[in-house]
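Only one protein chain is missing; all other protein chains are in place.
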Amino acid sequence: MKQAQVPAVLESVLHEIPGIQITPKEGSRVRVDVAPGALPAILELLKGQLGFMHLSAISCIDWPQTDEFELVYTVWSHEQKMTVSAHVTIPRDPGEYVSVYDIHTPAGFFERDIHEMFGVRFDGSPNLRKFILTSWNGPPPMLKSFDTLAYVEETFQWVDYRPEWLRDIEAKGGGIDSEGEGAPS
Amino acid sequence: MSDTTPVIPDQPEVCRTVDAEERGVWRRVMDRFADHCRARSLFVLHYCTGCGAIELPPTITSRFDMERVGVSPMVTPRQADILLITGYLSVKTLKRVILSYEQMQSPKYVLGFGSCTINGGMYWNSYATVKRLDQYIPADGFIAGCMPRPEAVQQVFLDLMKKIDAGQANAWQDYYLNYDRYLGNQMALFGEEWHTPVDVIAEAEHYGYVGDGTRGRFTEILDRHAAYALRDAPEDYPERGANERLLP
Partner (left out) sequence: MRPQNYRPVAHPPSHEYELYFGPNHPGIEGNYAIRVRLKGDVIQEAIADGGYLHRGFEKIMESRLWIQNVALVPRICVPDPVPMEDSYARSVEALGGLEVPERAQWIRVLMLEVSRICAHLFTFGGNAATIGLYTNMFWGVSMRDLFLDIFEEITGARIYHMYITPGGVRRDLPPGILDKLSAVIDELERRAPEFDDLFFDSTVVMNRAAGCGTMTQEQALSWGVTGPNLRACGLPFDLRRDDPYLVYPELDFDIPTETAGDALARMRVRKAEVQQSIRILRQVIARLPSVKGPIRCPLPNPLAWNVPAGEAYARAESSKGELGFFVVSNGGDKPWRVHVRGPSQMHAVQVLENLLTGARIEDIAQIMFSLDACPPEVDR
């Protein structure tokens, strides 16, 4: 995979911001690591000067090793034909960040989704009510600390699978290894 | 409220009760005749509960054409005969499925479509989907596979028609006979405040399918809800919380 140069136009706009790190990635994507405080300013700058109008996604990644959440803002410019993904890292406790809804309207949905799935609060987001998990009382399910298989085994029951041919095998001392790894209880 | 036991008001006469006389030989002959006719005109509730709904348009429309054997979609649960659970059921959908199922007129038939309704299928370790459909509502048949082909859907309809014709598609009676067990499973998932607008026990009495499993400790919880709802609801009554969770 060929490593591209950092596009000059991006460097000329972003060089003034302190502590920023620009890395070219696959295709037309450029990764930008920023401090949490500088992100709204950078999104504003990219939108105003380079036409990064379109917010593709906000992705949240849980890193329990460092007790942090990583937020990735992926923006696309119709003018530059380029993707920038801006990475910020916020501490898991208290897990709060600012909303970018006033810069990019689609952020409303993504912030609502991240709030629901990870429990991150976004100050100034217009609507953080539950959307998908309205019947859910447990912890935010996308957290790494939430074990989905343990929850399933506690909540649901499996079909007792005992067909005829299996009974024959069991009569001879064989059968399904239900103690092995990953076997349903 | 703790010092008074809830008063269960007398149930109003919902529908006409059936005499024992009527359930005689003549009645059974008529039932068989009705089953024979019923098997030839089935309406499937138009409810896309999961991804299996994508194979229903080809099944119903011109290529495979289930209408030629008398199966047709119907938009309201109250006029539908078959509830086709097309694939996985999330917990949120299961609530609506139970509400739809209880609104349907008996006799009613449930078909599970795809592996997800049998044992969770592909989503066996997903926290969001229900693993076994038949724990919550009784099912008459299942189609294995993901995604089952339209021919498989046709086959299960034809099998169901044969079963109805022979008077063997009786899973709906099991819901009345063992209502307490089904309700208990539903409550285990949705919480004890779960209740539906349909009075299933009155229906069971009407159809004459009250068994040992119709009433039990879970239906007692239900009666308590009814008593509270008819009187002034106390402050700690959990109804409001249940509504909050149901609606966004």
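The letters A and B name the chains in turn, as written, and every chain counts its residues from 1.
By our rule, a residue touches a chain if its C-beta (ideal position, glycine included) is under 8 Å from a C-beta of that chain, and two chains touch if they have at least 3 such contacts.
Quantities reported herein were computed from a predicted structural model and do not represent experimental measurements.
A.B. asks: Where does the absent chain make contact, in terms of the chains shown?
C.D. replies: Contacts of the unshown chain, counting the full complex: A, B.
A.B. asks: Across the whole complex, list the residues on subunit A that are touched by the chain not included here.
C.D. replies: 1, 25-29, 31, 53-57, 59-62, 72, 74, 76, 78, 81, 83, 85, 104-106, 108-110, 113, 117, 131-135, 141-142, 146, 148-149
A.B. asks: Which parts of subunit B are in contact with the chain that was left out?
C.D. replies: These residues of subunit B touch the chain that is not shown: 45-51, 53-55, 57-58, 61-63, 73, 75, 77, 88, 90, 92-93, 95-96, 99-100, 122-123, 125-129, 146-147, 149, 194-197, 199, 225-226, 229, 239, 242-243, 246-248.
Rule of thumb we're sticking to: only the chains that are shown with their structure count from here on.
A.B. asks: Could you please specify the touching residues of subunit A with respect to subunit B in the complex?
C.D. replies: 129-131, 134-138, 141, 146, 148-149, 151-152, 155-159, 161, 184
A.B. asks: In the complex of these two chains, what residues of subunit B are touching subunit A?
C.D. replies: Result: residues 91-92, 95, 118-120, 124-128, 130-132, 135, 188-191, 245-248 of subunit B touch subunit A.
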